[in-house]
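Complex shown without one protein chain; remaining protein chains in place.
When the chains are written out, they are named A, B and C in that same order, and each has its own residue count from 1.
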Amino acid sequence: MKWSVVVSLAMLFVIAPLLPGIAAKTRARLTGRRGAPVLQPYRDLARLWRKGAVYSRDTSRVFRFAPIVLVATAAFAASLVPLDGQRAMLSFSGDFVAFAYLLALGRFLLVLAALDTGSSFEGMGASREVTVAAFAEPALFLAFVALVLATGNLSLGGALGGPLSQAWPGAVPALAMVTVSLFLVLLAEGSRVPVDDPATHLELTMIHEVMVLDHSGPDFAMILYGHALKLALFGSLLVGTLIPRAALTAPLAIAVLALGLVVVAVAVGIVESVMARLRLNRVPQFLTAASALAALGVILLLVG
Amino acid sequence: MPRVVELLLLLVILTSFIVLGTTRLSACIRAVAVQGLLLGLLPLALYPGGSLHIWGLAGGTVLLKGVILPRFLRWAIREAAVRREVEPRVGFALSLLVGVVAVAAAFAISRILPLPERERAMLVPVALATVIIGLFVLTTRSKAVLQVVGYLILENGVYLFGLTHVERVPFLVEVGVLLDVFVAVFIMGIVVFHINREFDSLDSTRLTELTD
Amino acid sequence: MLLLALIAVPALAAVIAYARRTPQWRATWLIVGALLHLALVTVAWVVPPLPLFKGWLALDSLGLIVLTTVSALFAVVGFYAVGYLRRESPRGGRAFASYLLAFLAAASLVAVSHHFAVLWVGLEATTLAVAPLIYHRHDRRSLEAVWKYLVISSVGIALALLGVFFLATAQAGAPSARPLVLEDLITDAARLQPAWLKAAFIFLLVGFGTKMGLAPMHTWKPDTYGEAPSLVGGLMAGALTSCAFLGLARITQVAVAADIAPFVQPLLLGFGLLSLVVAAAFLVGQTDLKRLLAYSSVEHMGLLAIGLGLGGVGAYGAVLHMINNAFVKGLLFLAVGNVLLPARDGTPPGVSGVLHRAPVSGFLLLIGLFAVTGSPPFGPFLSEFAILSAAFHGGHYWIAATVLGLLAVIFVSLGARVLGAVYGAAAPTGARESAWLAAAPVVLALVVLGLGVFIPRPLFQALAAAAGTLGGWAP
Partner (left out) sequence: MILFFAGITSILLGGLGMLVWRRRPGLAAWTFAVLVGAGCALAVVPAIQVLAGGAAPEMRVPAGVPGGDWVFGVDLLSAFFLLLVLLVGGASALYGLEYLAPEARRRPVAATHLLTAFEIAALALVVTARSAMPFLMAWEVMAVLAYFLVAFDSEQADVRRAGLIYLIGTHTGTLVLIALFAFWGQFAGALSFDALAAAAPQLPAGGAMIFTLALVGFGFKAGLVPLHFWLPGAHGVAPSHVSALMSGVVIKMGIYGLLRTVSLVGPPPAWWGWLILCLGLASGVLGVLWALTQHDLKRLLAYHSVENIGIILLGLGIGALGARYDASMLAVLGFAGAALHALNHALFKSLLFLGAGAVQRATGTRLIDQLGGLERRMPLTWAAFLVGSVAIVGLPPLNGFVSEWIVYQGLLQSATVPPMRAAVFAVAGLALIGALALACFAKVGGAVFLGRPRTAATERGREVGGGLLAPMGALAAACVVIGVVPVLVVTPALRVGASIAGIGTDSASEAAAAVGPALQWISFMAFGLVAMVGAGWWLRRVLLRRRPQVWTETWGCAYARPNPRMQYTAASFAAPLVVAYGTVAGVQVTREPGHFHTHATDVVLDRVVFPLWATVRTWALTVRPMQQGRLWLYLLYLLGALLVLLLYLAFRAGGPGS
């Protein structure tokens, strides 16, 4: 296994928490506030990591397993993405499915954990989480289909690694649409505005935040980290689709990825500052739009 | 002697008409009795100097259709303390009209049919007419006894047709047929008797308990 | 000689049974007569009997099949009757056994007669023999039932007689032939006058159809079966209809021989389908169990007619279905009888919980339900399969589709009612089911199941031969 794969993976693990920080900072700046320092997430993680834990009497093992599973699945999903631009650590035909379903496993456990507390708020959050996911999933898969059609390759590593660069010239509009829909999916999966608002303070309007209300200490740290990692993953998918880096040398590719991720984070921050959060019953339409875009891309690729 | 035959056949039709036209039960039964006698005579007229077969047939017919069955029917209605009118579902005049039409139709039909022997040509239409009249009586008369009468007329019609080739249908069968008719009417009579007892009426329209 | 014995034995037994004073003896003679008859039939399978009276009486494979069916069913019903007579002694019960035996004699006459007039006589005799049995309860309902039965079937049979005479007339073209004898009719079928033959067929169809209970001549059936004691109902639905079917099959044989099949086929198919439709319509939401069975019988008569009409494998299917129908109907009527015995008068609409009250009968009802609706592995499945294959083979897809649709509707109706009766809350009643009464339907159930998984070789050959004479063949 080439060193670059390991390094790129490590890089992702390291900078993952940075992205929420950047997003928040951008948002604060654009709304005329100074905002928390970019490295704030690292501090939070460190603090939480050192804390003890508070558990509800109603909770069970599921509640304590969930954070671990979340991180583990995110990490494995990361190993399927060709971060150095050429190859992924794990790559097999149809690993798209594995990618999506690993993240789903993490979500499943997290939702169960939320229901485990028996708190109506967390139940509500869990319910919204699965709803959002149910609408985001088709969009994601359609994007994958588009990549398969564009590259004729059935694995993330293969598709994003090699042939995509050749595919772009032929299919600019299609792939552009796919990129956009991937971005929308990223906003949803990363529980960002306009789907969710990490900065809100009213439980009734939260989705992800309210779902993890009861977690504390290291557990909560893992959840935060896992969530950031998820964001980074979708970010790297986005970057990988937009900027095929197979041609570049490994270090350059990794650097481009890091830069791209930062850009994505900034973009997220900009969206958050210019858009308002959607009413919950509008979220499905938003994500259906994402699916529609991806589907359009697929159609274009089919006929073209 | 075709003349006699035709005369007898005309009489048969007339008796049927009587059944159609009369208002009194007893008259109907008498008419059927007469019809039975006529049927008994017909073989002799058809096959002059007939064999034992013919005589036996004639005798049996006269005995059963002319004597026993009418007697029996009278017995069956004797206890009935109800009015003896016919009360048809179709008026007498119309019934008679139907009778006439039936005869006409019968003749028309037998025109089409390839008939066996010409000299008995009239036998077939009369038979058909009788059959039709019998069915008509069966369906339009509400009194149980009259339905038996109708059945008898129907049977007579069939029997008339049977006469077209007595020599083809052997004696034994004729006897079997006669016996069956006899038993059938016999049982019907018993049932009529019971109907009288159960319902104090001969009116079979009361028998409408069994429905879906 | 054997042929004569087949008729004489039950007749004699009837007389003796009537002469006997005690019910025990009458029951005994009923059994004796039935078993002797069955024995004679068995002999007839081994040594084919010679024709009698210049071929008026003869036993071909078709007749033999009908005869066997009737005889076997009668034997079982006879045993049941013994238990029945112990349970309740019908008024005029003295003659009960005799009437039954007389019916057997008449049915045998039908089965062995190759002369249409004789066949007619026998058929009429069967009609008359069962009439008193229907009326045994001597109340208004049974009175009405027997009255309608008598009038309708007598009219029908009278028309059949006319048909017989027409047939004789049609034969005028062949003076050398023995009049109305089946063999001769078939051998010089070519010289029959088609017009008269067709007329004869029509009248015989109506006449025998009335006795079979083909719609729209079926109207007496629900009333009669509903009121008659269930064993009589079983005998009528099983044996009497088989005799009537034999009559129809006979004239069909002539028609096939005279190749007027194109004329005959639509009639049979039409009546068959109409019967199916009517049966389905009246089965929907039917609550009275016996009337239910009556309409189911109409349905199966329709299937028989369709089988005959389709020809080919259908003929085989029809004959086989005749056998199956006889035993299944027997089974169902006896089972229902056991269920209803406690409730003397007709069917209380809300029969339910049989399975708790009378487990055996309940179980038998279930078997009967699945058998009568043509589910594998019961006998009727095989015959209905054959009929269906014939429909497909003849390219009558729409007929096949209609039949299947109607069968589905019929299954829903039957299933809803019978299962409703079998399951559910048990109506409190102390009636225990006696071994006598339970044994008979069990035997029938075994027969039905047996015929579903195994058709003995001789029977199959007989079926094939019978189908052959009906212009068909065996699969």
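Keep this in mind: a residue touches a chain if its C-beta (ideal position, glycine included) is under 8 Å from a C-beta of that chain, and two chains touch if they have at least 3 such contacts.
Everything numeric here is computed off the predicted structure, so don't read it as measured data.
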Displayed chains contacting the withheld chain: A, B, C
Quick one: say which of C:L52, C:A95, C:V412 or C:A439 touches the chain that got left out. C:V412
Quick one: which of A:V145, A:A246, A:A265 or A:L300 touches the chain that's been left out? A:V145
Considering the complete complex, identify which of C:I186, C:I260, C:A439 or C:A465 is in touch with the unshown chain. C:I260
For the chain that's not shown, point to the residue among C:H114, C:R178 or C:K198 touching it. C:K198
Please identify, in ascending order, the residues of subunit B that touch the omitted chain? 89, 112, 135, 138-140, 142, 147, 204-205, 207-212
Using the document's contact rule, name the residues of subunit A that touch the chain not shown here. 49, 51-62, 64-65, 68-69, 71-73, 75-76, 90-98, 100-102, 104-105, 107-108, 111-112, 114-124, 126-128, 130-131, 133-138, 140-142, 144-145, 148-149, 152, 154, 203, 213-214, 217-219, 222, 280-281, 284, 291, 295, 298, 302
Subunit C, residues in touch with the chain not shown (by the definition above): 144, 147-148, 151-152, 155-156, 159, 194-195, 198-199, 202-203, 205-206, 209-210, 216-217, 219-220, 222-223, 258-263, 267, 278, 280-285, 355, 370, 373-377, 381-382, 384-386, 388-389, 391-393, 400, 404, 407-409, 411-412, 415-416, 419-420, 423-425, 452-455, 460, 474-475
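Heads up, the rule we're going with is that only the chains that are shown with their structure count from here on.
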Any chains in contact with both subunit A and subunit B? none
Just grab the chain with the largest centre-to-centre distance to subunit C, centres being mean Cα coordinates. A
Going by C-alpha centres, which chain is most central here? C
Averaging over Cα atoms per chain, report the distance between subunit A and subunit B in Å. 100
Please tell me the distance, in whole Å, between the geometric centres of subunit B and subunit C computed from their C-alpha atoms. 31
Once you find the CA centre of subunit A and the CA centre of subunit C, what distance in Å lies between them? 77
Listed in rising order, subunit A residues that touch 2 or more other chains are none
Which residues of subunit B touch subunit C once you look at their complex with the stated criterion? 113-114, 116, 131, 135, 138, 144, 147, 151, 154-155, 157-158, 161-162, 164-165, 168-170, 173, 176-177, 180, 183-184, 187-188, 191, 194-195, 198-199, 204, 207-210, 212
Using the touch rule from the top, collect the residues of subunit C that touch subunit B in their complex. 115, 117-118, 120-121, 124-125, 127-128, 131-132, 135, 138, 140-141, 143-148, 150-151, 154-155, 158-159, 161-162, 165-166, 168-169, 171-172, 179-180, 193, 195-196, 199, 222-223, 226-227, 282, 286, 291
